[in-house]
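Can you read through this structure? Questions will come right after.
Every protein chain but one is kept in place in this view of the complex.
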Amino acid sequence: MSNKNVVEVQNLDVKFYTYAGVVEALDGVNLTVREGEILGLVGETGCGKSVTSLSILMLVPPPGRIEGGTVRFDKLGGADILKMDDASLRSMRGKDISMIFQEPRAYLNPVYSVEDQISEVMLVHRESEFLNKAAQALESKKRRRFESRIYRRLAKKPHSRVERFISRFSRKRQFKEEVRKEVVQVLKSVEIPDPERVAGMYPHELSGGMAQRVVIAMALACNPMMLIADEPTTNLDVTVQAQILNLVKSLRDNFKSAILYITHDLGVVAQVCDRVAVMYAGNVVETAGVFEIFESPLHPYTRALLESIPRPGKAFKSIPGIVPSLINPISGCRFRDRCSYAMEICRKVKPPFDEVKKDHFVACYLYGGS
Amino acid sequence: MVDMRSRWEEFKVGMKPRLQEWGFMLRRMKQSSLAMVGVIIIAVFVAIAVLAPVLAPPPADSRDPFMIPQDKSLMLVRPVEPLPPTTNHIFGTIELQYDLYYGCIWGTITAFRIGLIVVVVSLIIGLLIGTVAGFYGGVVDEVLMRFTDIIIAFPGLILAMAFTIAFPQAIVINLSTVLLVVFILASFAIIVFRPNKKLLLIIQLLLALSLFSMFYSPVLFGLSLSKLDKVMISIMIVGWPGYTRVIRGEVLRVKNEDYVEASRAAGSSDAGVIMKHIWPNTIYPILIVATLDIGSVVLTAAALSFIGIGAPQGFADWGQIIQSCRNWLTTPAQIVTYYHTFLIPGLFISFFVMGWNLLGDALRDVLDPTLRRR
Partner (left out) sequence: MTSLVAYIVRRLILLVFVVLGVTVLIFAITMMFPPDIRAYMYIRNVEQVRHGVIEDLIKKYGLDQPLYVQYFNWLSQVLQGNLGWSHAAGSGGMPVVDAIRTKWPYTFEIVMFAAPIIIFVGIYVGVQAAIHRNGIIDQLSRVTSIVGWSLPSFWVGMLLIAIVGATFHVVITGAVDQSTINYMRSTGFVHVTGVDIFDGVLNAVFYQGRSPASTVGNVSTGMVISAVNDLSVTVDALIHVILPVIVIVTIDVALLIRVMRSSMLEALSKPYITTAKAKGLKKNVVIYKHARRNALIPVATLSGMLVAGLLGGLVITETVFGFPGIGNWAATSAVQVDIPAVLGYAILSAFIFVIANLVVDVLYAYIDPRIRLD
């Protein structure tokens, strides 16, 4: 229970400068993802789940801009990702924190094979490892001395011009073989049948579930500490979804990865998450353990959300009103116009995100905080 | 009366989002300075074309305002040589003492005429063929597309040249030829429109008539074509495949959209679906192609005139003017002396085409889906 925090998002502010105006997409988001834990990020379409996840990796596309807050990453001694320089960011992406997305075949480059794309991420972050492995393999069999010497040389950076030239034009057979073996291994680890054949396939030849596994394999290729999954099963049919969810769970169990799982499906949340963060209109309104959230939801929005799940025999209940516009957003709590418990103060000041029970955070004046 | 008014109201309501869309596009166009330059250039040329009789009044005894007047007095002195600008002739004269200013002004009308007519006709032909091919798919698509490919494979310029040469000055049209064309169009119409009983009967009658007449061809009538007309026809024949490909691609894209299926499910005929749903959503790229094509058509026509096929000597056409002075530009000294003969008409052509290209380019940017409203 005392898992350490891998990533801490505090007071994240993201604005989008569009033709229609300034969209305040995220307004002080607070989030913590812990080691060996799956944190579910739930909310309606447009509430800012994806933007939050992209911000962690500084991948927010223009016209979006991260305007405030911090994202602390444990591995780098709590350094703020938002202030990192380009090189450190790149070294972190794919290696320490990986991300997978919604429609896998759209997120894979159609002109490169599976093997090409997976080996690409491995070569960015683990090249020396493979060079040394290849050198070792050759040295142990006392073959192709020249080749193994090249590998040893290349493994030690920085490279001189001559070394780079040789590297480009040498065949590097053993090296490629090592990389290939690892690719197949990674594919096996995500339970892809016949991984050697799949490695040579192209994205359009894969089914949805297969493609998503490939994407997961690609994300795991460098053993990241944290995985961000942005609605990975939304477009897949239920049986495939179940398999993927099991896969995700086994990651948590076997590797103690921290996983941020974004979804709008409460059923998935119930199946897979350990903790849940509920988002509404650019704010995290409630965070708690999964059982806690389902048994005693505190925030009116969470309550309304759970009540609106259709159940046979029960009357269908929806939340009246619509999500407020994020351009010139309303003051105070953004849920106030749809909340049955709205108070005077809710209109004026935004409620703070406080821990009102053990490990249960809410942003609502019903639970104090004035 | 009431019924009409309510239909008009309905129409207005239906058009509102589309008008909003156009308003948005117009606003974006105004933001682009290049687009505005293009529009201004075109506006200037339109003004020139409209005001031609005022700007360059045709002499009292001319039968055809498009034939450039020759300065008889100058011809007595120097019958052939082009003369540089003077007060009488603002741009100077070209070979055989045709007034360059007059030629350029009236040439504007010729350019508009060529551009607009050729593009509109090519567009219509290409639109029809492309829509039918894209919408019905299968064998129809294959056949039409192969036919289109053949036209594309044909060297355009040479085809235009061959047609212009081969076509006689006056076509003697056989009644049966006309009816053959009617037959083809009617078959087309049947495929596309799946008309109701009455229309079907009329078309069947026309078919029978044409088939019957193909064995008897008693009636002939003549149609005379000027050289420029022939050039226009040949460019049309070569030009329509461009539109076909574009519209076919768009139709294929839109064909499987949900609203088309919904419309079909609601019972619309093929023609109805095409006209109400498919065409409004596929028309924009065509407009871009058409705008750019106007410039390109004028360039082609000028090129053909330059080679020697095209408007006859003395006709107010920019390309023709340049062609007539080719002989006078063979040495450096000559080029410097007679620069006005090719520089000025060339500038007219360039700016005209540039205006349309700027407009077309701006349209292309405005209609770029990745830019819309985001």
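For reference, chains read A and B in written order, and residue numbers begin at 1 within each chain.
Definition applied: contacts are C-beta pairs under 8 Å (C-beta built on N, C-alpha and C of every residue); 3 or more make two chains touch, one makes a residue touch a chain.
Values in this document were obtained by computation on a predicted structure and should not be read as measured data.
Although it is not drawn, the missing chain touches A, B when the whole complex is taken into account. The omitted chain makes contact with just one of the residues B:19, B:120, B:150 or B:181: B:150. Within the whole complex, the absent chain has one touching residue among B:67, B:353 or B:366, and that is B:353. Residue A:93 is the one among A:93, A:299 or A:360 that touches the chain not shown. Interface note for the absent chain: among A:101, A:301 or A:335, the touching residue is A:101.
Among A:22, A:59, A:137 or A:330, only A:59 touches the chain that is left out of the view.
The chain not shown here touches chain B at positions 34, 146-147, 149-155, 157-159, 161-163, 165-167, 295, 299, 302-303, 306-309, 319, 322, 329-332, 335-336, 339, 342-343, 346, 349-351, 353-354, 357-358, 361, 364, 368, 370. Residues of chain A in touch with the missing chain: 57, 59, 61, 89-95, 98-99, 101, 103, 106-113, 120-121, 124-125, 202, 204-205, 215, 218.
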